[in-house]
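All remarks here apply to the structure that follows.
All protein chains of the complex are present and in place, except for one that has been dropped.
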Amino acid sequence: MTDPPRESFRLSMLIYDTRYRSLTIQVVALFAFMLLVAWIISNTVQNLASLGKEVEFGFFSEPASYDINQRLLDYTSRDTHLRASFVGLLNTLVVAVLGCITATIVGVLVGVARLSRNWLIARIMTVYVEMFRNVPVLLWIVFAMAILIESLPSPRAFRGENATQSLILNDSVAITNRGVYVPEALFSRSLGDVRLFGESSLRFDVSLDLIAIIAVLAASIFAFRRIRNWAERVQNETGNRPTTWYFQVAVLVVPIFVLLAALGFHLGKPELKGFNFAGGTHLRNSLIALWIALSLYTAAFIAEIVRGGILAISKGQTEAAGSLGLRPNRIMSLVILPQALRVIIPPLISNYLNLTKNSSLAIAVGYLDITGTLGGITLNQTGRELECLLLLMLIYLCISLTISVFMNIYNKRVALVER
Amino acid sequence: MSDTSFVRTEMLAEQDPPPTSVGVIGWLRANLFPNWWNAVLTVLCLAAIWYVLSGLLGWTLRSVWTAGSLSECREVMIATWGSTHGHACWGVINDRWLQLLFGFYPPELYYRPILALLLLIAALAPVLFADKVSPRFLYVTAAYPFLMPWLMWGGSIWTPVGVAAGFAVAYLVGRAPRGAVPGLVLGILSAIVWWMAWFGFPVQAEVLAAGLGEGLAAISPDTAPFWLETVESRKFGGFMLSVMIGVVAIGCSLPLGILLALGRQSNMLIVKAICVGFIEFIRGVPLITLLFVASTLLNIFLPPGTNFDIILRVMIMVTLFAAAYMAEVIRGGLAGLPTGQYEGADSLGLNYWQAQRLIIMPQALKISIPGIVSTFIGIFKDTTLVSIIALLDPLGLSNSIRADTDWNGIYWELFAFIALLFFIACFGMSRYSMYLERKLKTEND
Partner (left out) sequence: MQKSVFYGALAAAVVFGGAAGAATLDDVKARGNLNCGVSTGLVGFASPDASGNWEGFDVAVCRAVAAAVLGDPQAVEFIPTTGKTRFTALASGEVDMLARNTTWTFSRDTDLKLDFIGVNYYDGQGFMVPKALGVTSAKDLDGATVCIQTGTTTELNLADFFRVNNISYEPVPIETNAEAQQQYLAEACDVYTTDASGLAATRASFESPGDHVILPEIISKEPLGPVVRHGDNEWGDIVRWTLNALISAEELGITSANVGELSSGPTNNPEINRLLGTEGTLGDMIGLDSEWAQRAIMAEGNYGEIFETNIGENTPVGLARGLNAQYTEGGLIYSPPFR
């Protein structure tokens, strides 16, 4: 036995031999990439040196000196830039979450309405979808703000003997061109707050009342489901379903009412005081305009996705479901929608992402989100472009990746299991 | 057998359908008032339409067209209708529409952007309407990337010719050696050498033979004929700027996007990681942050002393942005191809690039066109964001126009005009995209 002639390695094999070629290309690509990064970093270092700047994040602990009107947390102009950015980040998340919810609701309704038998409704929905899809979102945001400002009454219209406007819903909600004032939940025997992260810039007050309410609700729902499961088990074993509905309702309703009464729950209604309404929760126009514009804009895209998803389900499915004796609304909820969801979910995720990213246009209406605070006023006042912008992009990247990860997990769960 | 029969032997005469189910009434019943709640909805919709239209049309039509300033407009309104509310002042559009369309481009050179737009249509026609337009127009398509910058920025024709010749050199040299990879490398190198020689880079003297250098110097850019007056890019503005940024971004992002999509699908780990990282990073951040980078950070990232104008910087950033989205569209196209196509290419013995060039890409690109068009619409709409970094696109200009004492305080008219411009452009494109989708669907069935 002789060994096969040993292959000698030649340099040209790195290029011509497919076994090595991919390795060569990858090494070259990695090398080029690292070279590019090194080049950018060295340029940055040189440029910063010539500008006399250093990369440092110390400015975050200095007082921000500006005020933020719409916020979830306590904040004053003496708080740090870090606190201001944190407040901004929460504002971004608030508008993104609110926007995604309403966009989905409106989008699904419009998508179904576009398939309506009613010619007029289908046409109006088409006009709506085309109008919103074909005009830039920045214009819509500006429009929404302008319409709110121009068409709603100012607080002065509520004042005096011959007020032209009055509060709606039993004197509890004031709709003005400065925003909407809604009643706030107050507790006369409140459990107080728990402050997380001490006195640092990321301090966060968590209301114990809220936690108690959530805990009681969760327990009620758990009990509710246990009763239902028990009823089903009894039905499976004996064939008779015990009557449990009054018991279930009681389990849901009584504990929460007892808790609210114990906490001394009452509503704080807005009242006209001085220049403005006082009391209640104030949703600023900037938030509402941004919310409406982003929701309606994204809803137009979602409507198209929903319509496409429903149309993608072949007509045979409807007919087959009908021949099984299902009623039309059951056909929709049991047969069509579960299948359509598979088509709908992936583009829906990217629309949620788009909405979140578009929320960065908040500065156009003066809603101080993360772009308005960290990437806006803080950047302006401190002149730290590099630090602020890199951090800003990193934050958005984290938000986007988180949304995609969660949505992909969900997507995997509803995905068709192929044989 | 009796002849009594209970079967009618003659046909009954056809009756007209009941009047309530045909004609206008029938249509109304079927489409607007099929049941009581639909009827309620219909009436509510009609009321809403009436409410919106009556306000909007009154404002639009009962308006002032010729006025040199807002105060003049108000005087005319008071004189004609007695009030300034509910009437549009289109005088501002009359006064500034050229500026809103062309920005600060020199008025005597307006023919150039218009020509560039017409050529763009001619260049796109053979791609978009492949079945109706003669493929000879493809020459326009090939020449367009070089013609357009020349038309818009001006200068010598030899600049675009030189750049185009570089591609030709790269192609010719790249074909010479055996194998795709060395060809690619040689092609790129030769093109770079060519451009250095053509544009008189300092290396020219050492690297190139003197003869070639002298020969080229004879037609050096400044002395050549076909010289168009140069227009600096900061003169670009208005709607033209939006179109320019959109077209440049999409044009340049197409090749980048193809490379990124191929890289993402490749089984080379490092290449794939770089491509995925790039795509996910760009798609994960809002465009506005990238524009902030263009306006404030790009100069810090580039070698000290480099400084090129903001519009070019914005075009680069928007191109990178578009490339990530383009890569995803093309990846969708690639995924849409049946595996048989890849296997067929392999069985023919084609190598990777041959297979891509001859079999995969032509089909993948074709089914990606609707996606590409919607990416373009998205990018085109997003160009309004450049107003936030002080570029004078239509929205930015509207701000400058309001800073003029004549028009200080005008609001809706400008926005309405801008929205209308965008709507017409985007609506047209989205209609095309739908038409194409329908056509592709019928072809595939």
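Order as written gives the chain letters A and B; numbering starts at 1 within each chain.
The definition used in the following text is that a contact is a pair of C-beta atoms (placed from the backbone, for glycine too) under 8 Å apart; a residue touches a chain by one contact, two chains touch by 3 or more.
No experiment lies behind these values; they were computed from the predicted model shown.
Student: What shown chains come into contact with the chain that's not displayed?
Tutor: Across all of the complex, the chain we cannot see touches A, B.
Student: Touching the left-out chain: which of B:Thr42, B:Ser63, B:Ser295 or B:Ser433?
Tutor: The missing chain is touched by B:Ser295.
Student: Hey, which of B:Trp195, B:Phe281, B:Tyr352 or B:Phe427 is the one touching the hidden chain?
Tutor: Going through B:Trp195, B:Phe281, B:Tyr352 or B:Phe427 one by one, B:Trp195 is the residue touching the chain not shown.
Student: Quick one: say which of A:Arg117, A:Arg241, A:Lys273 or A:Arg327 touches the chain that got left out.
Tutor: A:Lys273
Student: Which listed residue, A:Arg117, A:Arg156, A:His266 or A:Arg330, touches the chain dropped from view?
Tutor: Final answer for the missing-chain contact: A:Arg156.
Student: By the contact criterion defined above, which parts of subunit B meet the unshown chain? Give residue numbers in ascending order.
Tutor: Answer for subunit B: residues 70, 74, 84, 95-96, 98-99, 103-104, 107, 163, 166-167, 170, 174, 184, 187-188, 191-192, 195, 199, 201, 232, 234-235, 252, 255-256, 258-259, 292, 295-296, 299-300, 302-303, 305-310, 312, 316, 388-392, 396, 399-405, 408-409, 411 touch the chain left out.
Student: Identify the residues of subunit A touching the omitted chain, counting contacts across the whole complex.
Tutor: Those residues of subunit A that touch the unshown chain are 51-53, 65-69, 77-78, 142, 145-146, 149-150, 154-156, 177-178, 273-276, 278, 284-286, 363-366, 368, 372, 376-377, 379-381, 383, 385.
We take it that only the chains that are shown with their structure count from here on.
Student: Using mean CA coordinates as chain centres, what's the gap between subunit A and subunit B in Å?
Tutor: The separation of the two C-alpha centroids amounts to 29 Å.
Student: With touch defined as at the start, can you tell me which subunit B residues reach subunit A in the complex?
Tutor: Within the complex, subunit B touches subunit A at residues 30-32, 34, 38, 41-42, 45-46, 49, 179, 181-182, 267-271, 274, 280-281, 283-289, 292-293, 296-297, 299-304, 377, 381-382, 384-385, 387-388, 395, 411-412, 415, 418-419, 422-423, 426-427, 430.
Student: Flag every residue of subunit A that touches subunit B in the complex, lowest number first.
Tutor: Result: residues 15-16, 21-22, 25-27, 29-30, 33, 40, 43-44, 46-48, 50-51, 117-121, 124, 130-131, 133-139, 142-143, 146, 353, 357-358, 360-361, 363-364, 371, 375, 385-386, 389, 392-393, 396-397, 400-401 of subunit A touch subunit B.
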